[in-house]
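What follows is a single structure, written as structure tokens, with notes after it.
Missing here is one protein chain; the remaining ones are kept as they sit in the complex.
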Amino acid sequence: MPVDVDAVVLSNTRLSSDYNVLALAAPDVAARAGPGQFVMVKPGFGDHPLLRRPFSVFEVFEDDAGRAAGLSLLNKRIGVTTRALFGLEPGAVVRCLGPLGRPFSPAAPPERAWMVAGGVGLAPFHSLAVALRARGVEATLFYGARSAGELFHLDAFRRLGVRLALATDDGSRGDHGLVTLPLERALRGLDPADPVRLYACGPTPMMRAVTDLAHAHGRRTEVSLEQVMGCGLGGCYSCVVPVRRDGGAPRFVRSCLDGPVFDGGTVVWDGLGGLPG
Amino acid sequence: MPVDVDAVVLSNTRLSSDYNVLALAAPDVAARAGPGQFVMVKPGFGDHPLLRRPFSVFEVFEDDAGRAAGLSLLNKRIGVTTRALFGLEPGAVVRCLGPLGRPFSPAAPPERAWMVAGGVGLAPFHSLAVALRARGVEATLFYGARSAGELFHLDAFRRLGVRLALATDDGSRGDHGLVTLPLERALRGLDPADPVRLYACGPTPMMRAVTDLAHAHGRRTEVSLEQVMGCGLGGCYSCVVPVRRDGGAPRFVRSCLDGPVFDGGTVVWDGLGGLPG
Amino acid sequence: MSVDLSVDVGGGLRLANPFIAASGCFGYGVEYADVVDLATLGAVAVKGLFLDEREGHPPERIVETPSGMLNAIGLQGIGVRRFVAEKLPPLRWRGAVVIVNICGSTIDEYAEVARILDDAEGVAAIELNISCPNIRKGGMAFGCSLRGTHDVVAAVRGVTRLPLIPKLTPNVTDVAAFAAAARDAGADAVSLVNTFLAMAIDVETRRPRLSNVMGGLSGPAIRPIAVRMVHECRQAVPLPIIGMGGVMNADDALEFLIAGATAVQVGTANFVDPFIWGKLVAGLTGYLERHGMAGVTEVVGSLELPARDAGSPSVAS
Partner (left out) sequence: MSVDLSVDVGGGLRLANPFIAASGCFGYGVEYADVVDLATLGAVAVKGLFLDEREGHPPERIVETPSGMLNAIGLQGIGVRRFVAEKLPPLRWRGAVVIVNICGSTIDEYAEVARILDDAEGVAAIELNISCPNIRKGGMAFGCSLRGTHDVVAAVRGVTRLPLIPKLTPNVTDVAAFAAAARDAGADAVSLVNTFLAMAIDVETRRPRLSNVMGGLSGPAIRPIAVRMVHECRQAVPLPIIGMGGVMNADDALEFLIAGATAVQVGTANFVDPFIWGKLVAGLTGYLERHGMAGVTEVVGSLELPARDAGSPSVAS
């Protein structure tokens, strides 16, 4: 059951010229949030921009008493809302509705978990890493970005006992190229009997490539899709993803309700719709 | 020739819960501004609100070298723009186009000048008082407000050698009632041969009453009208005032070009259009 | 609270308050049951239903525009039979007043859908969607022709005694004529406006932003046009009006009520704030109390028009 809070900005940490982490005082949302769930966000109260925008719950942080005190967003500047979120100062108010959507289904031992992130697709994995850790699942993060300067929060993941496999477009850190490079190497080296579950979030072509790659090695991938969303609650049917289940015809399902996490094998990738920019 | 500057807010002095003085770094506008002229203002660069709004140039202030360094606005909170201007912090940018409109025609000795202000109608009189002082004209400010707490900048006017005659709706200072009370008293006590010129700015009914009162005592009044303005440059014809000149039929003239200062005797007051609120 | 918020929107349909969730902006209602007590809404207009299931258009289905949004969903839906079987029961036991928005590619389909709903339990009224800009056959095709409007309304009127509310498109020259045609054909009320046919282009790719190329514009941007259309219908046709278009708060809703709408639908604003319903009721109640009005009916159509000779300055008194 989602709640809507006027969350005060506790801190805004700029990580680069495009990325920032926004900490919000939203205990009621944070307390309910599962790994990979999202919130519908609107900076301030005006009608500009008109609609809320979806954002993954990045970190959930607790007060001294160990109660959920708030959550953070990993924000990448691409348009009007993300620009506004990048510029907010502590004390500003962000309307925050959530938690929403289907969370990841965390692996359980002896299963291992491989998280594959591209760019801002890192966002849903911090909460997943926390959940995996709680279950004692051995986790690896395959993480690709444009350059070394855009590989964020590596220590935080290390602290959670997550192994890191990095790649950058410019080769300034890790593999020189796409994150699928280290992933493919790892898949090759994997014993077919070894139970590994994959999770992917990032640009659509990347999630598609990961799904196919994993499939080729007989593995399933949970992908967290980023469709444009008008409401986040199932009201508008804007966020649909064409999904083919048990060989039937593709059906449009609402990613705010049935997703954003999907079994990559069921997604009809060509029907996702191309987002410009 | 008006200029448009992205003026940085130097200070925002809140005078009450509704009034503030906003100091703007706009030397090019300030240097050109005449008494009673106005600027078209827009907080920030978004489309919300869409249109600029007209504001009198309140004070013009100078740098140590005595050059015009900027201007201030006396702002009263009544809607979206004035609310935004009330909330701005130093460093914010206000788009400021001006100076615009026909200024007051300042009296010249031996004439004396009586300025009649109601509420935010004080705004155009600071620059007029400065001009009068420069010409050695003896000036009086008749100033009415809701209560003593809303009588602003009295010392500034005193420092300019302006005599004060005050009135408040609640009687907390000066006459108990409208500013026309002290004005009428003064007019009665006036020797018909004594050359006095009146200037009025405030709510429409008040300017009308001042004009009529002065007329009854054989005096002319220059009024500064506050019509809604879409452009401030004569482009939209939104700001018209019905004016009757030398007995002809009333004609709609643009107050951004022919005004905002008019000979009160020529204004067809009934045709001004009632602004709600 | 002392004021009476209830309204009678015609055909014997009485609502506890004038606020109705607009079709297509509230799913089938059940999606919002966690967020709002459905029984506290005046009514819920569910997403447009055809006889059969529809997949609708591929993404992108929406794009934001200045103070508005375009949508080209394409009326994805489960079809009227599954709706009756799966959605009506939970809506009923939650106490929702259900207005079913129906579509068709042919007059027969409209009639068939209506017949099925007429037999169903728990349908408060039928809203006839003859104004959807996002489908190739039916929809706006009927809504843009007086003859088409009359024929569809008459056909559906023939098969149901449920309150019948044709939903008019604003994409016409004279909306009041369509309200009149709807009334002559037996409508109990009209609702307006549906969305304005519009489009947005990505200048970098030089492609339409919507997969369907065109979509419907909704939100605050259209409110002044929608209010004008409600005013025109009110002046021309003695028929209850359900107004909508860009209502974001109680004051916006009041514009429609004052212009002559008996009830108001809220669509886009529900996306921005799904908790808006209580705020609308509180805002309207406060207004009525402040203005010393006993009920909503006092404000409906209370617009004060100026003397018509206010045209020239010489007499502008």
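All chains are identified by letter, namely A, B and C, in their written order; residue positions are counted from 1 within each chain.
Here, a residue touches a chain if its C-beta (ideal position, glycine included) is under 8 Å from a C-beta of that chain, and two chains touch if they have at least 3 such contacts.
Just so it is clear, the structure is predicted and the values come from calculations on it, not from any experiment.
Just to verify: which one of C:A96, C:V113, C:I165 or C:A198 makes contact with the chain not shown?
With C:A96, C:V113, C:I165 or C:A198 as choices, the missing chain is touched by C:A198.
Which of these touches the unseen chain: B:L15, B:L51 or B:A186?
For the chain that is not drawn, the touching residue is B:L51.
Using the document's definition of touch, tell me which of C:G68, C:P163 or C:G267 contacts the absent chain.
The single option touching the absent chain is C:G68.
Across the whole complex, list the residues on chain C that are touched by the chain not included here.
Touching the missing chain: residues 55, 57-58, 65-68, 70, 74, 144, 171-174, 196-201, 203, 205-208, 211-214, 217, 219-225, 227-228, 231, 246, 251, 254-255, 258-259, 287, 299, 302-306, 310-313, 316.
Which chain B residues touch the hidden chain?
Touch with the absent chain occurs at residues 1-2, 4, 42, 47-52, 95, 97, 227-228, 230-231, 233-242, 251-252, 257, 271-273, 275-277.
Keep in mind that, in the parts below, only the chains that are shown with their structure count from here on.
Ranking chain pairs by contacts, what comes out on top?
If you count contacting C-beta pairs, the leading pair is A-C.
Taking each chain's centre as the mean of its C-alpha atoms, which one ends up farthest from the centre of chain B?
A
For chain A versus chain B, what separation do you get between their C-alpha means, in angstrom?
That gives a centre separation of 56 Å.
On a C-alpha centroid basis, what's the spacing between chain B and chain C, in Å?
Distance between chain centres: 47 Å.
Cα centroid separation between chain A and chain C, in whole Å?
36
Pull out every residue in chain B that's touching 2 or more other chains.
47, in rising order.
By residue number and range, which residues of chain C touch two or more other chains?
Chain C, residues with two or more chain partners: not present.
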